[in-house]
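Every protein chain but one is kept in place in this view of the complex.
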Amino acid sequence: MEIIHLLFLGLAALAVVAAFNVILQRNPIYSAIGLIVVLCCLAALFLTLHAQFIAAIQIIVYAGAIMVLFVFVIMLLNVREEESRGDRQKYLKWIAGPLFIALLAEIAAVLRLVDTPAPAIANPNQIADPSTSLGTVESIAHGMFTDYVLPFEATSVLILMAIVGAMYLARRGSQAEMDRIEKALGGQGEAEPSTADDHVAV
Amino acid sequence: MLKWIVLAPLIGAIVNGFFGKRLPEKVIGLIACSSVAVSTGLAFFAFFTRLLPLPADQRVITEHFFTWIQVGKFQADFAYLLDPLSGIYLLFITGVGLLIHIYATGYMHGDPGFYRFFTYLNLFMFMMLTLVLADNLLVLFVGWEGVGLCSYLLIGYYIRRQEAGDAAKKAFITNRIGDFGYMIAMFTVFVTFGTISFVTKAGVPSFLVQAAEQPVEVWGAAGVMTAIALLLFVGATGKSAQIPLFVWLPDAMAGPTPVSALIHAATMVTAGVYLIARCSAVVVKSPTAMLVIALIGAATAIFAATVGLAQNDIKKVLAYSTVSQLGYMFLACGVGAFTAGVFHVVTHAFFKALLFLGSGSVIHGMHEEQDIRRMGGLKKYMPITFATMMAGWLAISGFPLLSGFFSKDEILWKTWSTTALPHGWGRALWVVAALTALLTAIYMTRMMVLTFFGESRFGHAHDAHDHGHNDGHESHGKPHESPAVMWVPLAVLAVLSIVGGFVGVPAALGGSNHFEHFLEPVIAHVAPHEAAAAAHDAHGVAGVAGVAGGEEHHDVATERLLTGVSVLLGFLGIGIGFAVFRRRPLRQMPKLLEEKYYVDEAYEASVIQPLETTSRDFLWKGVDVRVIDGAVNGVARSFAGAANLLRYTQTGSSRNYAAVILIGAIILIGYFGYMATR
Partner (left out) sequence: MVPLSWYLALSAVLFTIGVVGVVIQRNVIVLFMCVELMLNAVNLTLVAFSRFLGDLNGQLFVFIVMAVAAAEAAVGLAIIISLFRNRETLNVDEADLLKL
């Protein structure tokens, strides 16, 4: 057991625990934090796989932008602890466990039967030809702007559409709508009572 | 040319049918009568200048109109056949038909449906002529059904009257029962002989010729010939109102009187006799069938005569008289005397049409009164009608030297002397027929006495109810004679009733019986006398020519004796009629007879009610509503139910959908993984 294995196991355990945290927590902020932990563990694992660039942008983009967005939205909507209203699909709670085990068992079975190959490249850290070594910014850029230039451009158009769409969907509504939301969100530091039965938002 | 005889009335019908509503009465009548006149003229022309000059055994004229059906071996053309049998029928149908058309223009004057009447009447002539001139069983059947249809249309002519509609339906349905027998017979003929044609075509001999070569069937055995003959007779029973399918004819009197005269006396009801005479080659091969025909004919004759004795509606008396006389005709066919039967058809057409038209004149003059109990003493008010009806009355009663005398006598003699039936049957049937003759004279005399003789019993009695439809005679005054357009046909028919019998004077009485010799080539000879000489020639003969005389060795003395007996019976009947009914005209006749032996009620209870109940309760409520509708609705309901169940999968909750997708994915992965390991 080398150090790399231990490292892997530690990161993996942390990631799994954090993932469970994401799905089992009541407060969405805690779920968000759990997800951030998962992302960072994954970034570390990327590094062990010689995917430096990917690891970096995982942190920058995923953890740094997307999760921040999530947290902003959670705070904007002032989501509290989950009110335990009647769960209409109660049975799902019970079948989730067995489904979990079933899926895992299947994947384990498949993995057992598949021969995993030895790595094709012994050590990608050859500096002899930086453009061909795996995972460096140079090689990724090289591939991106030659083979994958079309998906790249398409992705930029996609992001443009996403910007426009997000702006439109989330725009401020009419005054009446705003008032209604104000009323719904009211009680945060104001004198209005904030009991659940007052503004039963269904 | 033959086809114009048939088509002229059709053209008249089409013109009147489409344009008649806007035409004045005179024009409609003119179109109708002239189209029939064209047919009549052509018929006489064809008969006398084309058919008659031909030698006796080659008197066949055929004319092909168009090929209707030709499938494999089966061929049915619209082709016409003029030979002695159809020629005779052609003459009296067109002649009497023309007279009745002329009469009807007067009788139906003022009726709002005038054009409809003549359309149907012309259509009827077309159908009847198709029937008579057809050269195969199928086209004959077209005419057969067509006259049934026209009978329905004309019986139900008074569309506002419930009983007219009911009678029309009864006629049509009863006819259809007979038609079933006809159709089976037609199929059997085709299967047995390979053709249904009366003439030899394209090398295939007609089925009549083929039948003539078959052996006579054993008495009592059920062979093909017996089957065909009996089935054809079933059809004839329906059309010609014999037992058991006669019940429609008295009810058919609900139609206008010219209809009763034309269809139900002179022409349509004789179609059955025509059929049997035409297919005589088949009938004579089956002694069983001949006995059945003779028995039913005789039974019908005497049965109807007894009922006619007790009827009080002048038209009903004549209707039962028609049924009875038709029984005579079938009796003649049953004993093998087909020519005598056809002879009686012709004379009967004359005097029965005369009697019906005369009764129409009486009804017309009495302002739609039809009950003879309310008439009386009319001979001084309607002298012409009285005189002409007297001719008809005497003819039907068998007064010597009138037409009815010769034809009825012929039948009686042939019945007595027949060799076609087992020994003794002929004599017994003669007794029945003679009794019927007596009864005929009695009831006809009763009718005449109550109508024309004695004191007038009308007056205040019929003021109370006026069911007249004619406009010009609202005054309930004295009965009046009919206009010339009505009594001239009566006069013509009277003359024919008187002299019409002279073409058939039998040898025993000094005549040469032209009628019988004329028809002989076309009619098959009865078994024991059969000479079995079938003559084929290039034209194709429509029947067997078996002329070898077996006829001449009959007993002249007996024939004269029997003739004398029947004359006596005639006078006796007339005498009884006068004696009994002159003194007490309103003498009540037995209720059983008046209610016609409750035959209609029996049919109603035994046949109609069960059918109705079965149809309504079982077939409709049980099968149709519960089973069929239930099945169809059940299928729909099951689908709705299934859909209702499936509805629960659409929960609208995306968590559910995700869970289901997950389950599906697990199943798929498991399946493929399992497959990969095998």
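Should a chain be cited, it is by its letter among A and B, assigned in written order, with residues numbered from 1 in that chain.
Note that contacts are C-beta pairs under 8 Å (C-beta built on N, C-alpha and C of every residue); 3 or more make two chains touch, one makes a residue touch a chain.
Not measured: the values here are computed from a predicted model.
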item	value
Residues of subunit A in contact with the chain not shown	4-5, 8, 12, 15-16, 19-20, 22-25, 28, 31-32, 35, 38-39, 42, 45-46, 48-51, 53-54, 57-58, 61-62, 65-66, 69-70, 73-74, 76-77, 79, 82, 85, 87-89, 92-93, 95-96, 99-100, 103-104, 107-108, 111, 114, 116-121, 124, 134-135, 139-140, 143-144, 147-148, 151-152, 155, 158-159, 161-163, 165-170, 173, 177, 180-181, 184, 199, 201-202
Absent-chain interface as seen on subunit B, which is shown	647, 650-655, 658-659, 662
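FYI, only the chains that are shown with their structure count from here on.
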item	value
Computed distance of Cα centres, subunit B from subunit A, in Å	99
Subunit B partner contacts - residues on subunit A that touch it in the complex	88-89, 92, 95-96, 99, 102-103, 106-107, 109-110, 113
Complex contacts: residues of subunit B adjacent to subunit A	651, 653, 655-656, 659, 662-663, 665-666, 669-670, 673, 676-677
